[in-house]
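Every protein chain but one is kept in place in this view of the complex.
Chain lettering (A and B) follows the sequence in which the chains are written, and residue indices restart at 1 in each chain.
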Amino acid sequence: MSGTLIVNAARGVASTQRSRARQRWLPYLLSLPALLVCIGILIPFFTAVWYSLERYNLSFPDQRAFIWFGNYLNLFTDPAFWNTVRISLAYTGLTVGVQLLFGLAIALLLQRRHWINDLMSVLLILPLMVAPAIASLMWKLMTNPNFGVLSYLVGRLGFPDFGWSSNPNSALFTVVLVDTWVYTPFITILLLAGLRALPRQPFEAAELDGVPASFVFFRITLPMLMPYILTASLFRMLDSIQQFDIIYSMTQGGPGDTLTVFQVQAYLEAFSFSNIGRSAALVMILWAITYALSTVFIKQWLKLRANARGQG
Amino acid sequence: MNKALLFKLLRALALIAVALFFLFPILWVFMMSFMTNVDILRSPPSPIFTPTLDNYRGLLTGQLATGTGTLTTDYTTNLFNSFVLSASAVILSLLLGVPAAYAFARFKFRLGEDMAFTLLSFRFAPPILVLLPLQLYFQEIGLYDTYVGLVWVYQLITLPLILWIVRGYFEDISPDIEHAYRLDGHSWLKTFLKIAIPLARPGIAAAGLLAFIFAWNNFVFALILGSSAVQPVTVGALAFVTASGIQYGVIAAALVLSVVPTLTLALYAQRYLVEGLSLGAVKG
Partner (left out) sequence: MSMKQKDLAKAYLANQIGRREFLARTASLGVSAGAAGVLLNAVATEALAAGSVDFQKHKGKAIKLLLNKHPYVDAMIKNIENFKAMTGLAVTYDIFPEDVYFDKVTAALAAKSTQYDAFMTGAYQTWKYGPARQIVDLNQFIKDPKLTADEYDWNGIFPSLRESTAWDGKAGSKLGGPGAKQWAVPWGFELNSVTYNRKVFDDLKITPPENLPDLIEKAKKINGSGKGMYGVGVRGSRSWATIHPGFLSAYANYGEKDFDVQEGKLKPAMNSAGSKAFHKMWVDMIKQAGPKNWSNYTWYEVGTDLGAGKSGMIFDADILGYFMNGAGNKEAGNLGFQAFAPNPKAQNATPNVWIWSLAMSEFSKNKEAAWFFIQWATGTPNTTFGATQADLVNPVRKVVWDNPDFQARLEKSYPGYLKQFQASIMNSRIYFTPQQLFPDFTTEWAAMLQQMHAGQVPVDEGLDKLAEGLERKLRAVGL
């Protein structure tokens, strides 16, 4: 008997040792494949970085030269660049903010299990399934003063025709509207799944204690949902600051210079003006801004997770 | 009693308003897919029209009759391409991303956060940045105009998304059950497959569906990195914007056809998306 005990103990020790060793290399084994598959992109990435340090315009092949930060200086002293920064940040702030509020509200509306809610939560994904460039095309038709059903309805409701995306004053509003129509479902799905993953116990306890609904929402639901909100906002932020399809399809960056966001301008620089160097520099700046903003998000997310674990 | 009724009414109204905003354009596009161009371009617009199946017929048979003759279309090929590319990309991302998400959530290991952030950072690279160099390199290594090449590039879109969403899920699930299962003598692999994954199903379903949608709607990678043979529906639908006029009806029909596969997937995944409530019972 003591022999079996010793053997078992030995087995236990050996297995703990094994599992400790496994604990060391297992996470790497699980996560490295993902990393390795994506690592290939670093080569084109660094090539692009190189381009951004060159005066590189396809139409002037003899002028190609290494100019260190010439492109960047050029951009920083160009008022058009600062316009791009301003518009891109405004667009991102507006879209993420509006869609977050909207998406959260809809998720709360649909969270109870009911066949209507369930049906709606699937139907509401439909706008997301439409390719943004085509959604833009459709909205352009809908807001066309001659044949557009929306223009028609707006007119019937007595509002003056305000030009939607052709008017510099309403262009930003129009593209934010289209973006909201396409992407709010993204946030809704994530938050809905998040709401459904929350533990029942705190809510049941609150109900028993007769706690008012607003308290439940702000003190219980929202904090628990925060990591999901952060994830959803992060991805939306990444998409919005890089937005191309919707804006380019609608107005190609116009009217005037009202919507020349980063990727629209970078696309024009590379594909229209053949200025590869300047385009690369512009996108590198975008990349840097995205990196900085994401770091803020992730740090916050990790902090929340650590707190949750501390309490859990 | 009145307050409850009022809330119910408000809820219903809110739901209707939301449905109207998001679904009206979809309904209108659906209607457009049965209209001829002349009907669509009527001023003022009118919901009364003579329906026609020509748009769908043209798309599915590949022969479209237009004012200036017959246009041959490849839309069925585009649908096939979209499906192959998106499904493969998502499956690959799930295979790579779910284990990685588990690793980041469960194990605190050195470089863990750095690796996770690096994987996320691939999403920061705007396509414009890497497009031209990518084409150069793809041509050199023979991946230009191949499904493999495109599925690989699509990982930039799908993998970070799946990784971070599923990670959030794993983080939320208490490790207690897993520990209990392990103590019963099961291997970590069995624990992972039999406990962790089923518990995280809503998250995996949500992430998979969203990744599929984003891959499906992407067009710039396939456009630049492939020939006509691999173009997805996003590029294919633009073929109806022609010099002799925009075929709005056909584009609407193309849109409806392109939404059908993703909608089917969403309906299937919906089962998993709503599972969440049973989860709560397990948590402490």
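Rule of thumb we're sticking to: a contact is a pair of C-beta atoms (placed from the backbone, for glycine too) under 8 Å apart; a residue touches a chain by one contact, two chains touch by 3 or more.
Bear in mind that the values here come from a model prediction, so they are computed numbers and not experimental data.
A.B. asks: Given the contact definition stated above, which residue among A:Ser165, A:Thr231, A:Gln263 or A:Ser294 touches the chain not shown here?
C.D. replies: A:Ser165
A.B. asks: If the hidden chain were put back, which of B:Ser46, B:Gln139, B:Ser187 or B:Thr264 would touch it?
C.D. replies: B:Gln139
A.B. asks: So which bits of subunit A touch the chain we can't see?
C.D. replies: These residues of subunit A touch the chain that is not shown: 57-61, 63, 140, 143-147, 161, 163-168, 250-257, 268, 271-274, 276.
A.B. asks: Could you please point out the subunit B residues that touch the chain left off the display?
C.D. replies: Looking at subunit B, the ones touching the missing chain are residues 36-38, 41-43, 66-69, 71, 131-132, 135-136, 139, 144-145, 219, 223-224, 227-228, 231, 235, 238-246.
Basically, only the chains that are shown with their structure count from here on.
A.B. asks: So, what's the distance in Å between the C-alpha centres of subunit B and subunit A?
C.D. replies: 14
A.B. asks: Within the complex, which stretch of subunit B touches subunit A?
C.D. replies: 11, 14-15, 18-19, 21-23, 25-26, 28-29, 40-45, 92, 96-97, 99-100, 102-104, 106-107, 109, 112-113, 115-130, 132-134, 136-137, 152, 155-156, 159, 161, 163-165, 168-169, 171-172, 174, 188, 202-203, 205-206, 209-210, 213, 216-217, 219-220, 233-234, 237-238, 241, 248, 251-252, 255, 258-259, 262-263, 266-267, 270, 273-277, 279-281, 283-284
A.B. asks: Over in the complex, which subunit A residues touch subunit B? Could you list them?
C.D. replies: 22-24, 26-28, 30-31, 33-35, 37-38, 40-41, 43-45, 47-48, 51, 105-106, 109, 113, 116, 118, 120-134, 137-139, 141-142, 146-149, 152, 181, 184-186, 189-190, 192-201, 227-228, 231, 234-235, 238, 242, 244-245, 262-263, 266-267, 270, 276, 279-280, 283-284, 286-287, 290-291, 294-295, 298, 302, 305, 308, 312
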